[in-house]
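Only one protein chain is missing from this complex, and each of the others stays in its spot.
Chain nomenclature is as follows: A and B, assigned in order of appearance, with residue numbering initiated at 1 for each chain independently.
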Amino acid sequence: MSRPVRYNIHPIEAKTSDAIGSIASPDGFGGDGFFTAKLSDVVGLARKNSLWPLPFATSCCGIEFMGTMGSHYDLARFGSERVGFSPRQCDLLMVMGTIAKKMGPVLRQVYLQMAEPRWVIAVGACASSGGIFDTYSVLQGIDQIIPVDVYVPGCPPRPEAILDGFMKIQDLVGEESIRRRNGEQYKALLNGYGIQ
Amino acid sequence: MGLTNQYIQEKLVEKFADQVCNFEDTYGMLCFEAPKEQNLKILQYLFDEPTLNFQFLTDLCGVNFPDDKGRELAVVYHLHNLKENIRIRFKVFTSIDQTDVFTASKLYSSANWMERETYDFYGINFVGHANLKRILNVDEMDYFPLRKEYPLEDQTRIDKDDEMFGRG
Partner (left out) sequence: MNNHNIALPEGSIERQTTTLNVGPTHPATHGVFQNIMELDGERIVSTEQTVGYIHRAFEKLAERRPLYQVTPLTDRLNYCSSPINNMGWHLTCEKLLGVATPKRVDYLRIIIMELARISDHLICNSIVGVDTGAYTGFLYVMQSRELIYEIYEEVCGSRLTTNIGRIGGFERNFTNTAFTKLEKFLKEYPKVLAEFEGLFTRNRIFMERTIGGGAISAERALNYGFTGPNLRAAGVDYDVRIHSPYSSYEDFKFDVPVGKTGDNYDRYLVRNQEMWQSLSIIEQAYQKVQQFKGADAEVYHADVPEYYLPKKEDVYTKMEALIWHFKIIMGEIDMPKGEVYQSVEGGNGELGFYLISDGGRTPFRLHFRRPCFIYYQAYPELITGGMLSDAIVTMSSLNLIAGELDA
């Protein structure tokens, strides 16, 4: 004996004309059923909207990151629904919190394990420059050991600031040339940090 | 309403005579000092004596007094009698050349890491400790950073300008 349907029997027509925004398509030439664009633009578009972050949360900024991941500020709408903890699977290393000298080799190891292309965002004052802890045991900024793409100042930065930093990373990712990682300049940058 | 600072002082003087000295009342808490060889005996007495019953070690830390020659390093124990709700502070002093102090970790398990931290910061050698290694600083560090003679900042850093911070 089937029960009568009680819910959703008068579905409302969804007005999608103003509900969904769309981003501009990359520069290209299109026609009926085809669209040509630069490969780096398309690849950049795909990458920037599906960045998988690795939250390297050590201290207080990690709690603000938890707030950013929550539903109020929602990092997932930028494509980062899946945060990974394995460096082999992630694109973006988000270093949040103070990095002490004891932790430095661990951070470097995690960075080395990430596969190209990889980006690094230093969230918070401690990761950018040591913050208020100008002491013997704190690394004065993670750019002493790994190359950093975006710095987000704040102690701790508001979730909106973390999202702004994330959007700047997205800009970098979208504009990046697909030959960058094999080029001489990038190799020189890594050699400056002692990374082969 | 049995236990008062007066009573504790009397019991200690009765048992240890002039080994315990420098009784002070600091903001309501009784504070006294003893030679470092007696620290375990006093802690054991405070633990076992049924009227005193100080069976909770709240805190163990070190202090560096660089100007007191012969008594540069101190180990400070904060003890708490939970039933009567009385706290006392017990200090032992040691010289910076001979920094051996007996460990309290056999009596109180919580003293284990607190003594390692005190060793890490001040270099006080706790005799009888099971695993006296550095705990918070990097293992390769070769000096004891919280002693007053060492600076706070990392001297090898190049990006912070001491002139600008008023330390030039």
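The rule is simple: contacts are C-beta pairs under 8 Å (C-beta built on N, C-alpha and C of every residue); 3 or more make two chains touch, one makes a residue touch a chain.
No experiment lies behind these values; they were computed from the predicted model shown.
J.: Of the listed residues A:46, A:106 or A:190, which contacts the missing chain in the full complex?
T.: With A:46, A:106 or A:190 as choices, the missing chain is touched by A:106.
J.: Give me the chain A residues in contact with the hidden chain, please.
T.: Counting over the whole complex, chain A touches the hidden chain at residues 55-60, 62-67, 70-72, 85, 97-98, 100, 102-103, 106, 110, 132-133, 135-138, 155-156, 158.
J.: Which chain B residues touch the hidden chain?
T.: Residues touching the hidden chain, for chain B, are 26-27, 29, 31, 55-59, 61, 63-64, 76, 78, 82, 85, 87, 89, 108-110, 112-114, 117, 121, 130-131, 134-138, 145-146, 152.
Everything below uses one rule, namely that only the chains that are shown with their structure count from here on.
J.: Counting in whole Å, what is the centre-to-centre distance of chain A and chain B, each centre being its mean C-alpha position?
T.: 47
J.: In the complex formed with chain B, which residues of chain A make contact?
T.: Spelled out, the residues of chain A in touch with chain B are 101-102, 129-130, 134-138, 140-141.
J.: Enumerate the contact residues on chain B facing chain A in the complex.
T.: 136-138, 145, 150-154, 157, 159-160, 165
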